[in-house]
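== subunit A ==
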Amino acid sequence: MQEGHQTAREDLILEISHVTKIFPGVRALDDVGFTLRRGEIHALIGENGAGKSTFIKVLTGVHQPDSGTILLNGQQVRMTDPLVARRLGIAAIYQHLAAYPHLSVAENIFMGNEQLRPPGFISWRNTRRRAARLLQSLGSSIDPAAQMGELSVAQQQIVEIAKALSQDASVLIMDEPTAALSLTESEELYSIVRGLKAKGTSVILISHRFEDIFSLADRVTVLRDARYIGTWDIDEADSALLVNHMVGRSIDRFFPQKTADIGEELLKVSGLGRTGFFQDVSFSLHAGEILGLTGLVGAGRTEVVEAITGVTRPDYGTITLMGQQVRFTRPGEALGRGLALMPEDRQKQGLLLPWSIRDNVSLPMLDSCRKHRLLSQAHINRMGSHAIEQLAIKARSGLDTADSLSGGNQQKVVLGKLLSSSARVMVMDEPTKGVDVGSKAAIYQIMCDLAAQGFGILMVSSEMPEVMAMCDRAVIMRQGRVSTILDRADFTPEGILRASMPLERKEETPA
Partner candidate 1 sequence: MSTRQFKPLRLGRLLRNRELGLTLVLLALIGLIGLRNPAFATPGNLQFILGDTSILIVLALGMMCVLLVGSIDISVPAVMALSAMTAGIVMKNNLVQADTQVLVDGALTAATVKTSTPLPLLLLLAAGVGAACGLLNGLLIAYGRVLPIVATLGSQYILYGLSHLISGGQAIYRKDMSDAFIQFTRGNVLGFNSKVLIMLAAFLVLMAFINYTRYGRRLYAVGSNAEAARMSGINTRAVTLSAHTIMGLLAGLAGMLYASHDNKVTQDMAMGYEMYVIAACVIGGVSVTGGVGKITGVALGALTIGVINNGLTMLRLTGNSEFWKKAIQGAVILIAIITNVYIKRAHERRVLRERRL
Partner candidate 2 sequence: AEEPIKIGVVYKQTGNPFFEAAVRGFEEASQELGFEFIHNGPADSSNEGQIQIIEGFIQQEVDAIAISANDAAGVVSVLQTAMDKGIKVISWDSKVLAEGRNLNIDPSVAQNIGRVQVEEIAAQIGGEGQIAVLSAAATHDNQNTWIKYMKEELEKPEYDKIELVTVVYGDDLTDKSYQEMQGLINSYPDLKGVISPTTVGVAAAAVAIKDAGLSGKIKLTGLGLPSEMADFLADRTCEGMYLWNPIDLGYVAAYASVAMVKGEITGAAGESFEAGHLGVREISDAGDGGTFTIVGDPFRFTPENIEEWKNVY
């Protein structure tokens, strides 16, 4: 049907031009253009923070653009709020789960699109029945009456997909839908998306997984630093080209050379388990070593490191830190014994956003900032400046508040907090999640330096290149258990992926 690159106007369902979106202090979209053809699957890619999600939110009326036009079927439309977009036939699955944890699955699917019966009351029977049918069509057997908050991340993601499908939209937007899915679940989704395409639905797909893009997309558009970079037909693009465009430079020196020697055992975990979260987790970490802990989202990695560092308490197993068996009741205790945790969610767990850099950095070490029993501002200042210097944090001064920083610099502040303590073992949960390229490289460099100084680093990561380039060994988890531990020499993308993919569950396939 498609003939060459030139697309006739009437073939375009969406035509977006010159869209700019400004948040206080940040330009999230800068003069972005984009076209979507009828019945095509169009991938949208870019580094973290490139503006993809913002672009989607502008399209669906969650955000109002500051300038630019949106043509739908050749007609200019104004997405003044999400309901307008929905009425115009645009449905979206957002990246961050937009679920209502306290409500049932069925209700989550039909919230805002209620199944009514005369005289306008909600029909719960229809709601449940239609929800069950939708979920079945996705190959899932999630109980529509189950409470959303009690589902796993993957299951919630499937519900979100069902929700988008329930709207019978002509344009379907998916922001990283496969991030939490198993291989079969992904395959299931692929076939559904292809089916939709066959029915004439146009799809915008955002994904960091190249498998998704190459097996589904017709065209691919790259965003970088809030700008539109270009659009390619899928057969004229390859991953090297796309990565170069995403990053904006060639990336062979992206990961630093790791030189540290592996020393004595610092941390040993054996038979660790926490009811309902993970089981039988055993591994050890040595001085100078970077140990990867990888798997899919929801595999339980965060739960493991939180149990080790005292955020939660494990139900079984032992933890040995520098030769001594330990069991912490809170992170502060672990920190005092030389075990530091850099949490996954820097905004909620890592930082006091309204506080300045220096106050954040000095928080764990306040007791050492005292003079005559009172806090010494000079000392705190020094700590802040030291962190800024050591970690090359981009800020005017230590007095800048944490929420005024970009993601990468925020992450460095969190790191600065750990460095100001006297820890020997660093546990970093997704240290480069949502961090821009430059900061990413800097964080890798810091990690290597730390390893060289004899630190032991346990890094939780979902990004395979990162694991492969940085880690000496990798613990791979699936569904709350360690599936295998690989040495650097044995790293292969296929091997890691295979070890991460959930084993298929019998009851997850429809009868």
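Regarding selection, all candidates are chains of the complex that A comes from, given by their letters.
One rule holds in what follows: a residue touches a chain if its C-beta (ideal position, glycine included) is under 8 Å from a C-beta of that chain, and two chains touch if they have at least 3 such contacts; residues count from 1.
Small disclaimer: the values here were computed from a predicted structure and weren't measured.
Trainee: Once the contact definition is applied, which of 1 or 2 turns out to touch subunit A in the complex?
Mentor: 1
Trainee: Using the touch definition up top, name the residues of subunit A that touch candidate 1 in the complex.
Mentor: 57, 60-62, 81-86, 94, 97-103, 107, 111-112, 114, 116, 120-122, 141, 143, 145-146, 150, 275-279, 300, 479-481, 505-507, 510-511
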